[in-house]
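One structure is given below, encoded as structure tokens.
Omission of a single protein chain aside, the complex is shown with its protein chains in their original locations.
This part shows subunit A:
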Amino acid sequence: MPKDHGIGASSKRREDVRFLTGRGRYTDDINLHGQAYAWFVRSPVAHGRLNKVETEAAAGMPGVLRVFTGADFEGVGGLPCGWQVTDRFGEVMQEPGHPVLAQGKVRHVGDPIAVVVAETEAQARDAAEAVVFDIEELEPVLDMKAALESAAPKVHDDLESNLCYDWGFVEENREAVNAAFDKAAHVTTLELVNQRLVPNAMEPRVAVGDYNTGTDDSTLYTTSQNPHVIRLLMGAFVLGIPEHKLRVVAPDVGGGFGSKIFHYAEEAFCTFAAKQLRRPVKWTCQRSESFITDAHGRDHVTKIELALDAEGHFQAIRTETYANMGAYLSTFAPSVPTWLHGTLMAGNYTTPLIYVNVKAVFTNTVPVDAYRGAGRPEATFQLERVIDKAAREMGIDPVEIRRKNFVTEFPYATPVAVEYDTGDYHATLDKLLEIADVAGFEARLAESKARGKLRGLGLNCYIEACGIAPSHLVGQLGARAGLYESATVRVNATGGLVVMTGSHSHGQGHETTFAQVVADMIGLDENMVEIVHGDTANTPMGMGTYGSRSLAVGGSAMVRATEKIIAKAKKIAAHLMEASPEDIELKDGAFTVAGTDKSVAWGDVTLAAYVPHNYPLEEIEPGLEETAFYDPNNFTFPAGAYACEVELDPDTGKVTILSFAAADDFGNIVNPMVVDGQVHGGLAQGIGQALLEGATYDEYGQLLSGSYMDYAMPRADDVPFYTVDHSCQTPCTHNPLGVKGCGEAGAIGSPPAVVNAVVDALQRAGHSDITHIDMPLTPSRVWAAMQG
């Protein structure tokens, strides 16, 4: 029987009621008295010298309060980067400045040049047309390999080149890996592109800055996944506002997928301008503006080689990747192709020798940073594609070649610096074969053939490092932040609880699932627990939500704080029942003395804590409120196996996804319904990458796919009902809930399954020369491949 409450129950989401009735409160729904509106003037060219910006005409237009340019930000800090990678020669990466508004040069289409602030948005927008600027166009740097040639124009004149870093991992293994390739029985090589994507959370970014002249306090309302991180970065590095004078609020946030982790210029601008103008300043991003200002994702060009022995055992992996950073370093950009990518190159397999080389490159494009999966999809895609290719070359079944190489003993230390604590890859693969009905594929293939269609089956495994992250470890790897999480549990006198978490929900359902955990621990109704998040003024310092970390790290902090609550409550209960605290048991919201019929209710204890008339004041303080910070001692390692079945129209090259099955091991599950939903969403994003999406620049650096007219977002009729299963559960060994995280798996695991399936369909139809097609597998690309 499925549980009907607490941990393991598919509790309905309490946040849904406000969202379903139009009572959500997103940042754009916030309007402050007297607010002015900001409109950004942005570079229309990819690369150029910004000689002059004339604002007089705009400043004289109706309603205009002030026009800001880069000159207004001289002496103000630039947008900081939160991660410093050390290259293979021991040198730190090249780190360019990132001004709030362009100074001297524009470096991508969309780079902000000026901002008009006016009484209404329409007035600001009209006046923005009157800002005149003189840009001396320079040749743009777009192709990553060309960008590294010595004669290439430089994105940043003050850097030596367009190379951010040349990273080797593990550098000491380089020669041993080369030697393994020299003596391998078989080597499979694959060159591929993991294309640039635009995250496209449905809610565009918004920032509202406010300043209180009476208290000298600044407040920023923003669409963020991590308000404390924004407060720290913007306060300490950009505007010089101490954290106690700066409040950042991220209310209901309409999706993030990584793109709302980062600190953006518009946030700093609105906070800065509100203080300058002594008025609230609001900026609402237009969708076409978000295409050229939200950090993009992926954009890797990779060559991967896999060395095998004659039986198909993996001997070594060698990769060379060019990773696009775009024009500036976004907040966590340097970490994505390195520590979130290189560390996952072992996959689910026992490959003993691995060497990963990544060259991160500056180009005149929108900055690239973490997008759902962040580095791990790029690792999974190349690995699972090259394995499929190797299996085909060696005549080994794609399932068998994976089974031959699975890690089966845990803990397992990979040659790329991480230690998998637990897993069972055979179990998830077995489950996949069952739920995808792989045995029945041949019959379905025949049915497709009879209709003149090509059919293919693709499958793959994946592993991800989640629960980001152990601070001591990431500190060694270049992180300029800790990655713990926090929770404060406040018990009220009448027994209800308010849990303040430093993580943030922007669709994940924390308000429901976190309440399930705390209620379960005490034995209370979930409705007794309220979850508060998203406001630095009333939550403890936390690092927010990304990297499938909220439950594994934030939930663990909540468990620790609740344990402290229970320990103290037991002391109070012991006093009330004149017993020893060690003899007190808590079950179903009541305290009992073991072996007796003495009992006090939860509410009696909480009331005593706040009305301490009969209370052990000499031993413990009144009140019942505890805070915990939890810093994990390892990553978590969700893993699984995915299968996709496609049908191809041989006349048009159109690919239709007929079915998609996912067998995941997320460890313990708090709310199966929510976990299903997280996987569904990830799968659609992965299928979108595989078949539809791609950010495309022309040779001038113009983003051709810059709106929903041109960028193919997955729609309801592009995807099937998915078959998902998470019954294989090897609980995480090092966090108190035994959970691993589920937010990114779908996006990480699905692209290779789709591409493997399409290649399978083509191979079965006799196209033996087609071993790879770069994503997105649009009809024209597939059709062109079929024409040879």
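Things to note:
Here is the rule we use: a contact is a pair of C-beta atoms (placed from the backbone, for glycine too) under 8 Å apart; a residue touches a chain by one contact, two chains touch by 3 or more; residues count from 1.
What we mean here is this: contacts and distances are computed from a predicted model.
Protein name for the hidden chain, per its UniProt entry and selected from "Sulfur carrier protein TusA", "RsbT co-antagonist protein RsbR", "Carbon-monoxide dehydrogenase small subunit" or "Peptide ABC transporter permease": "Carbon-monoxide dehydrogenase small subunit". Per the touch definition above, the residue from A:V17, A:A179, A:A594 or A:A784 contacting the chain not shown is A:V17. Set against the missing chain, the residues A:D676, A:E744 or A:D760 yield one that touches it, A:D676. In the complete complex, the residue from A:N212, A:S288 or A:T627 that touches the missing chain is A:S288.
Of A:D72, A:D111, A:E203 or A:E625, it is A:E203 that touches the chain left out of the display. Of the listed residues A:H47, A:R247, A:H300 or A:H506, the one in contact with the hidden chain in the full complex is A:H506. Summarising the interface, subunit A meets the missing chain with residues 12-13, 15-26, 28-29, 31, 122, 200-204, 252-255, 257, 284, 286-288, 435, 506-509, 673-674, 676-677, 680-685, 707-709, 713-717, 719, 721-725, 746.
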